[in-house]
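Removed: one protein chain of the complex. Kept in place: all other protein chains.
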Amino acid sequence: MLNKNIETFMACDADFSEATTILFGAPFDSTTSYRPGTRFGSSAIRGESFGIETYSPYQDKDLLDCSIMDSGDLELCFGSTEQALSQIEQHTAEILAANKRPFMLGGEHLVTLGAFRAVTKQYPDIHIIHFDAHADLRDDYLGVQLSHACVLHRCWDLIGDNRIFQFGIRSGDREEFQWGNSHVTTHKFDFESLGHVIKQLEGKPVYFTLDLDVLDPSIFPGTGTPEPGGVSFEELRKAATLVCSQANVVACDVNELSPHYDQSGVSTMVACKIIREMLLAFQQ
Amino acid sequence: MLNKNIETFMACDADFSEATTILFGAPFDSTTSYRPGTRFGSSAIRGESFGIETYSPYQDKDLLDCSIMDSGDLELCFGSTEQALSQIEQHTAEILAANKRPFMLGGEHLVTLGAFRAVTKQYPDIHIIHFDAHADLRDDYLGVQLSHACVLHRCWDLIGDNRIFQFGIRSGDREEFQWGNSHVTTHKFDFESLGHVIKQLEGKPVYFTLDLDVLDPSIFPGTGTPEPGGVSFEELRKAATLVCSQANVVACDVNELSPHYDQSGVSTMVACKIIREMLLAFQQ
Amino acid sequence: MLNKNIETFMACDADFSEATTILFGAPFDSTTSYRPGTRFGSSAIRGESFGIETYSPYQDKDLLDCSIMDSGDLELCFGSTEQALSQIEQHTAEILAANKRPFMLGGEHLVTLGAFRAVTKQYPDIHIIHFDAHADLRDDYLGVQLSHACVLHRCWDLIGDNRIFQFGIRSGDREEFQWGNSHVTTHKFDFESLGHVIKQLEGKPVYFTLDLDVLDPSIFPGTGTPEPGGVSFEELRKAATLVCSQANVVACDVNELSPHYDQSGVSTMVACKIIREMLLAFQQ
Amino acid sequence: MLNKNIETFMACDADFSEATTILFGAPFDSTTSYRPGTRFGSSAIRGESFGIETYSPYQDKDLLDCSIMDSGDLELCFGSTEQALSQIEQHTAEILAANKRPFMLGGEHLVTLGAFRAVTKQYPDIHIIHFDAHADLRDDYLGVQLSHACVLHRCWDLIGDNRIFQFGIRSGDREEFQWGNSHVTTHKFDFESLGHVIKQLEGKPVYFTLDLDVLDPSIFPGTGTPEPGGVSFEELRKAATLVCSQANVVACDVNELSPHYDQSGVSTMVACKIIREMLLAFQQ
Amino acid sequence: MLNKNIETFMACDADFSEATTILFGAPFDSTTSYRPGTRFGSSAIRGESFGIETYSPYQDKDLLDCSIMDSGDLELCFGSTEQALSQIEQHTAEILAANKRPFMLGGEHLVTLGAFRAVTKQYPDIHIIHFDAHADLRDDYLGVQLSHACVLHRCWDLIGDNRIFQFGIRSGDREEFQWGNSHVTTHKFDFESLGHVIKQLEGKPVYFTLDLDVLDPSIFPGTGTPEPGGVSFEELRKAATLVCSQANVVACDVNELSPHYDQSGVSTMVACKIIREMLLAFQQ
Partner (left out) sequence: MLNKNIETFMACDADFSEATTILFGAPFDSTTSYRPGTRFGSSAIRGESFGIETYSPYQDKDLLDCSIMDSGDLELCFGSTEQALSQIEQHTAEILAANKRPFMLGGEHLVTLGAFRAVTKQYPDIHIIHFDAHADLRDDYLGVQLSHACVLHRCWDLIGDNRIFQFGIRSGDREEFQWGNSHVTTHKFDFESLGHVIKQLEGKPVYFTLDLDVLDPSIFPGTGTPEPGGVSFEELRKAATLVCSQANVVACDVNELSPHYDQSGVSTMVACKIIREMLLAFQQ
């Protein structure tokens, strides 16, 4: 007897009960201001993941030895931001309630807010490690507060000063950087001092949000707001591995892959490989 | 002394006071459910229009003899549908107040609602001629009422039964078609009976909304929801010319060009040529 | 509790026991002689099917009312043709043994041979209706007999003369056409006489194999061997609907979508819509 | 002992002495006003020709039975139009002097002038049959007389009134059409009356120049100035076959393929197939 | 009352009288020998500039604080090089006459010659800083002297030895490098010694010409003659900032973006960001 087609990120086919990490997609991009299309990101990642191996020669670990489940993409509406964020929050809460780690695949960066709302309820002491090209600290963007360009400001609304640590930031307006100076810790351009921050956060629960446009667009062209001058693949691989193996990451997301601008398919592969390394780094 | 760069749809550089038709762009696509990107439509049309001639051998008329102004793109926010619609409504009202014909370039099809709200206030007796692949008659889509998939239903909310005439429709869910049967007139697949409808509307003010995906995707691949089996370029050219020369079109829009899916650039050229023929058909 | 991600062609999520038709993918293209890549066809069709509706205004039927299961893609090796054909044959036989209709999504056209081997065992009296741009009647191609260019000759090996009916053929070498004259019935260029053939086959079991390159490449560019001068979408839609509603189709396949040559995504949509119409036509 | 790589249009590998038709490429596009790139046309046609068959089921003829030579691409400079035209004229004259038919592959349409200069010297009574979307009858374009937009006017300079017959024309400025009315015969939009013109030219030497943008851009997107509303592949195939089999074509060219705008590769295939049919039609 | 659409590089909307720098486009590429299309460069840069911010975290400056005007693209003919160069020279002279800094956006590299002719008249003591992958020092290219491949040789014709300083050069024929040895200063592969040269030129007027293909094609694929092995974005950003802030740049150009080969849009973004940094560096 045949079964209906099951499709997951490679080797992430554990059952819910046994899984320690739960992948899910949040295909939403309604507030993207430049080039939309990140709604297709999670699905592309899932489909193309089979183009690389489950084994990592960097960490000498294999996804075949992990217990991870991929629950697929949420069915989100377009055009009603608040409704989409609620659906994401509820799904995240369900995973947290079962004592598992949610690993969300965007979608645009605003989806982080949905997941983070659930996380702050479970972990009031939560801190954020944020990799990105853009500060995302605006209070509003063209009059809208629930915008990808404001997402870290919205997270700050929930947790307040000195809880957000940004790395790789190389774009923003003057006001964002000024506001950020007194409310968050922004490391411009690269990951220097990441080790120090991780040490500082020892024992604290961490939400890790990774906007893939932190990479240079030569490495990752498939994104909505490409910003030249970013970090290399090796820099990101090492930094993300460090966070996931050394910090207490209770939830995370990887976002802003826009596969229709990735005609060679390489950006999707970069996303897959970074996700694999993160999943393996969680494995002790 | 040099001047700042002025960029308009070819030959549409009249001053506001002398112009009879005012082009403007509504770069919005936040509710698009499949492939976004129509936000880039109006700008692409403006930039590429110089690839064709101002003269039409079909109508033996020339844009150089017309008085049309292109006021550029509205700066719309993403993520707040109602706010974007208000901006569109206000701009349209300003054009109507000066007794000129608004000609809006989308954007996704929902932008029609913004313009149409202004038009119904000026012309309570307004009727709609609608070319499209999709019925767009849903009451809501995934829980959202302000969606491209509902736009004609929203227009119906404003004017009621027997005022909307659809042509070329070849897609929808079963409920849409059933609802439409008792509220609007839907001509499936082609433009048959268009001449009859135009005659029937003689003397009445008409809003003409043209979703370019009424064309077969072989002719117009650059759109968000390509639906195979559409009309040919010649069929659309003739039908659009007929509407603009024979009906009393007080306002109109052309929407749903998504240029990033138009890698050969041909869809943009198709849009430019249809718009040229419409503008020339208005000229008596 | 969350479930692993299930992904099927839209609305084809029946369980095996209740399903009457079973979709499956055969991602194989090792013998393709010009542009490979049809291995990605079935997966693209599955993923993009949600871009159109489940309801057909042509037939006034809805996939939501059908019992179809999508069992996903076979995991075929590359580089060993015989091994891949065996896997396909075995999967097809399993479906036939349960008294259900196999509906295979290619892959290149050679996959038909795998499925057809199983079908001939179950239905010795089987006939073939074949839509294609190419005759595919060579005895060998560059010394290889198991080649996409020979697939109908290989099927003929199994069933002999006067059992194969070809339509739309517009390419081949001189020898193929000559050989075909005495062994199969070839209707060049279009579907004329299809109705007659269907009547002639009344009561007989039919294998329907549809190579989508029968379409003009303007409509279906995403294929390995585009051949200008093909049929229109409407011609194919009507012909495929006729076969599936009027003939006794016990098994079928749709093949030769090569999505990486389909940058606008339109070819995939064409495939999805034809498959939807075929599935609905099976429904009495 | 191995030989250096010889690459020709499929099956066009006769030696000069035995060949009756000589193919050559003129990779020049310096005067293109919209999208350049036709310089890559002839090379793409040569390279991709192996994607179709040498046999035509339309004419039941085979290139394997013809004596055609492909002498490759001229090495033309960019930036000096007159120098490039001289090189083309000289190459064409060499072919004519050997009593063979030159068959030039563009390049942009201006290359016709180089070949035509040689032809008029050999055949003072020459007439032109011209398929195109554009009239190309301007006297100058932005101050330049040696422009693709003026090429038929430049040919007229050499032969005068009533010797040029245009078909398929659907674009130009008003002045071109007016000038054309008294100097050339322009059949707008299609090939109606082509049979009549061919009869009229019986016994006269004919130069046949085919700008592939006469095709609708859905069929032929890979061109510099796509103009919606063109003829179908079948219409062109029949018309080109008619000219080459019925008229006394002493020289010809096929131009305006710009392969970098042809991402699916289909436009190149269209060019290859039309050229094959023309070459076969020459064969009595 | 509405206004005609004004479109400028982001925030470069000062009036001529108040502006200190005047941007303009020179859309010309007729002498390009490999892949044409830089004619679309300036327009793409203008249109896409809104994808990045006006504020630079590198320099902590904002375009909103600068007085820059964008006068749009010149309307240049194609096919007559000398005529195009004259138009460019005249426009540049007009800007210089008003005591403002011309900032030209190409187009191919030959456009530099037009601007430089005007500059040498105003500043007889002018020197050139030249960033490029190619030496561009040929005396002629395929018999043509006004070619992109000869542009620095043509500039040398005007100013003579020891006035041209090249950086990043990694391609040329043997003769070019040999000729260059005795006439110009060529720093191969990178920007080493740039600081030294700037010091050496202190007080002297400098023309800065930046061919963006000095970048590695992984960072800047959208160009006519991609040459692997180039500098990184950060290397170029620092070098260009150094020139514009430390040298006495009286005129400059940025050229060789060919956006149709930039399908991800990233090359255009790179150009926009470099131009932003240059404009900000001019601001003291």
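Note that the chains take the letters A, B, C, D and E in the order they are written out, and that residue 1 is the start of every chain.
We take it that a contact is a pair of C-beta atoms (placed from the backbone, for glycine too) under 8 Å apart; a residue touches a chain by one contact, two chains touch by 3 or more.
Being a predicted model, the structure only gives us computed values, none of them experimental.
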For this session: Mind giving the shown chains that are in contact with the missing chain?
Result: A, C, D, E
Seminar exercise, completed: Given C:Ser56, C:Thr81 or C:Thr112, the residue that touches the chain left out of view is C:Thr81
Exercise. Of the residues listed, E:Lys4, E:Lys121 or E:Lys188, which one is in contact with the missing chain?
Worked result: E:Lys188
Exercise. Where the complex has a chain not shown, which of C:Tyr141, C:Phe189 or C:Phe282 is the residue touching it?
Worked result: C:Tyr141
For this session: Kindly state which of the options C:Ser33, C:Gln122, C:Thr185 or C:Ser245 is in contact with the chain not pictured.
Result: C:Ser33
Exercise. So which bits of subunit A touch the chain we can't see?
Worked result: 50-55, 57-58, 62, 216, 218-219, 233-234, 237, 263-266, 269-270, 273
Exercise. What is the set of subunit D residues that contact the non-displayed chain in the whole complex?
Worked result: 1-8, 13, 15-17, 22, 24, 43, 46-47, 69-73, 94-95, 98, 263
For this session: Mind listing the subunit E residues that contact the chain we can't see here?
Result: 34-35, 169-174, 177, 188, 216-218, 221-222, 225-229, 261-263
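We adopt the following convention: only the chains that are shown with their structure count from here on.
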For this session: Could you put a whole-Å number on the gap between the CA centroids of subunit B and subunit C?
Result: 39
Exercise. Among the residues of subunit D, which are close enough to touch at least two other chains?
Worked result: 35, 216, 218, 261, 263
For this session: For this assembly, give the contact graph shape among line, ring, star, complete and other.
Result: other
